[in-house]
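I am attaching a structure below and will ask some questions about it afterwards.
The complex is shown incomplete by one protein chain, all other protein chains being positioned as in the whole.
The first chain written gets the first letter, and so on, giving A and B; residue counts start at 1 in each chain.
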Amino acid sequence: MSKLKARMAPYAMILPGGLWLAVFFVVPIGAMASLSLQQGDLFSGFRQTFHFHTYVDVITQYHDQLVRSFLYGLSTTIIAIVLAYPIAYWIATRGGRHKSTYLFLILLPFFVTFVLRTIAWQFLLADNGIVLSPLKDAHVLPADFHILATSVAVVGGLVYNFLPFMVLPIYVALERIDRSLLEAANDLYASRSQAFLRVVLPLSLPGVFAGVVLTFVPATSDYVNATILGGTGQVMIGNIIETLFIENQDYPQAAALSWVLLTALLIGVFAYARALGTEEVLEVSAA
Amino acid sequence: MSATATATGVRPPAVARRRKRRDKAPVLHAYTWLVIGWLSLPILVMILFGFNDTKGRFNFTWQGFTLQWYRELFQIQDLTTALVNSLTIAIIVTIVSVALGTGIGMALGKYRFFGRGAVDLVLFANIASPEITMGTALLSLFVTLHVSLGYWTIVIAHVMFDIAYVAVTVRARMAGFDKSLEEAARDLGAGSFTTFRLVTLPQIFPGIVAGALLAFALSIDDYIITQFNAGSTQTFPLWVYGASRLGAPPQVNVMGTLVFVGGLLLVLVNMSLLRRRRV
Partner (left out) sequence: MTRPPNLDPVMMRGMTQPRIGRRDMLRLMGAAGAASVLTACGVSGQGDSTTQTRNQVKDYWSKQHEHGVLNFANWPLYLDVAAGNKSDHPTLDAFTKQTGIKVKYFEVIQDNGPFFAKVRPSLEGGQYCGYDIAVITNGIFFTQFEALGYLVPLDQKRMTNFYKYAGDKFQNRSFDKGNIYSMPWQAGFTGIGYDPARTGRKITSWQDLADPKFSGKIGMFGNNEDLPNCALLALGIDPTTSSPDDWQKAADWLNKQKPLVRKYYSQDYAAALANGDIWITMAWSGDIFQLNLSGSKLEFVLPEEGALLFIDNMLLLKGVQNPVDAMELMDFYYDPRQAATLAEWVNYISPVPDAQQVVSSDAAKASGGDKTYLESLVNSYAVFPTPQEYAKASLGRPLKLSELNQWNSIFQPVYQS
């Protein structure tokens, strides 16, 4: 009896939360798949017709924005790795007693609403704003120079908003490296760069991968940065989905596009996870 | 955001430092501070312009120092309502998602069972799904079922994306969990509730606190998923976004500043508590 009870224990613990996720996460994603294969409009209603052509339509029609979003997401991720790795490395190896203080400072932006942070950048980067104006007055920059309404502004905003997601997992991975390994490398007359390349870097990769997941996904699907900091030609796939859903009420197209985005991202992410073992990625990202 | 967890629950390095003299890597040191400066810049702007004595509708040129907006903080009723909504929603969401997520996290950390892989997969998919997809998918469900959007649909949505984070944080904490302690307690005659309260809970408590902070932070900051499922209920980020299109009033900066300071205090208190516990 108690053995049965023990065997049921994990299920009992998972049930409430699992139900919640099933009803409000799994089912809606499925419902959306069904919606994407319907046809109709608000007035005559939507009917399930298994019209797979909608997928072809949205991919052809919004091909540019899809590609752009992935490019922005990719650039954001790469820039974030380049910016974040040295910081994570420095804090993990030289942070000393102040490690948590430094991490805390890196996290500061998270105490300000995402939207407010992005708006603050819009203010900072205005053509005649407090950053560009002095540089223009000093003739460092030409008078018609601008950052807002360019891809630089959008990617910059994305990097800004998601950088801490990259620093943290890398830091955790570096922090976990057993110091004796480094000493062993030292004892074996490895140079510092060799030790770094052969020992530290490979061991920190799971952190980098976790950071990639946590940065690439939200950056690729974001539309707030593009709306606030972008301009003509910086529309991202998130903007399109928003418009299809809210302005056009073209639910099948919106749902299809959402699915395209979801599967493209998840396939990439799961491929990563496979290579590493899901467990590991998740653990590092949450630790 | 998982970050809060790390900041609060950093474990001591596996092996204590042995090399005594180390170079300080001045370039990297300066670089780290440079990035911290860059990260803080918008925050400074936000705080500063909460003190701006602006006359017109737009708050983007410095017109002198004033405390007026702090005095008139609650004068914009809709903004106040939005902030109160954000706070109460975040509190409810934190409680619910901690309750639900801890169970999942503990089960995953403690047991091997059939279906574990599936649970893992769902958690992972949940964390890795783009917000816009989860937001629109949930909206499709609500629309199909004719559920009116509002306060409670926001709560549902936030709990939905918070559970996984709590579960994963708690599970990470379970990694070093010592089952034999529980068995020992039971051998000594403790009931299962007593065992949980006296043995299990203290061990995973830091994980739960970290998960709770994370859940709270994610909820109070969420824009995208909320936007789709809010109906006409306003939250702080939604209100700010709307107002920013027309020129957000300085009270927005003031409230942003206060939320910032509040969050700061919360984490600092948590950090010092953890430190004391460790000592």
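By definition in this document, a contact is a pair of C-beta atoms (placed from the backbone, for glycine too) under 8 Å apart; a residue touches a chain by one contact, two chains touch by 3 or more.
From a predicted model like this one, the values you see are computed outputs, not experimental measurements.
Q: Can you say which of A:180, A:194, A:248 or A:263 touches the chain missing from this structure?
A: Only one listed residue reaches the unshown chain, and that is A:248.
Q: Which residue among A:58, A:80, A:103 or A:235 touches the omitted chain?
A: Residue touching the absent chain, from the options given: A:235.
Q: Kindly note down the residues of chain B that lie in touch with the hidden chain.
A: Missing-chain contacts on chain B: residues 55-58, 60, 72, 75-78, 142-143, 146-150, 230-232, 234, 242-247, 249.
Q: Would you write out the residues of chain A that touch the absent chain, in ascending order?
A: Counting only chain A, the missing chain is touched by 41-45, 61, 64-65, 126-129, 144, 146, 148-149, 230-233, 235, 239-240, 243, 245-249.
Quick note on the criterion: only the chains that are shown with their structure count from here on.
Q: Between chain A and chain B, what is the separation of their C-alpha centroids in Å?
A: Taking the average C-alpha coordinate of chain A and of chain B, the gap between them is 16 Å.
Q: Enumerate the contact residues on chain A facing chain B in the complex.
A: Going by the criterion above, the answer is residues 7, 9-11, 13-18, 20-22, 24-29, 31-32, 35, 83, 86-87, 89-91, 93-94, 99-100, 102-117, 119-121, 123-124, 126, 160, 163-165, 167-169, 171-172, 175-180, 183, 213-214, 217-218, 220-224, 228, 238, 241-242, 245, 251, 254-255, 258-259, 261-262, 265-266, 269-270, 273, 278-279, 281-283, 285-287.
Q: Given the complex with chain A, which residues does chain B contribute to the contact?
A: 1-11, 13-18, 22, 24-25, 28-29, 31-32, 35-36, 38-43, 45-46, 49, 60, 99-101, 103-104, 106-108, 110-111, 113, 115-116, 119-134, 136-141, 143-144, 156-157, 159-160, 163-165, 167-169, 171-172, 175, 217, 220-221, 223-224, 228, 236-237, 240-241, 244, 248, 252-253, 256, 259-260, 263-264, 267, 271
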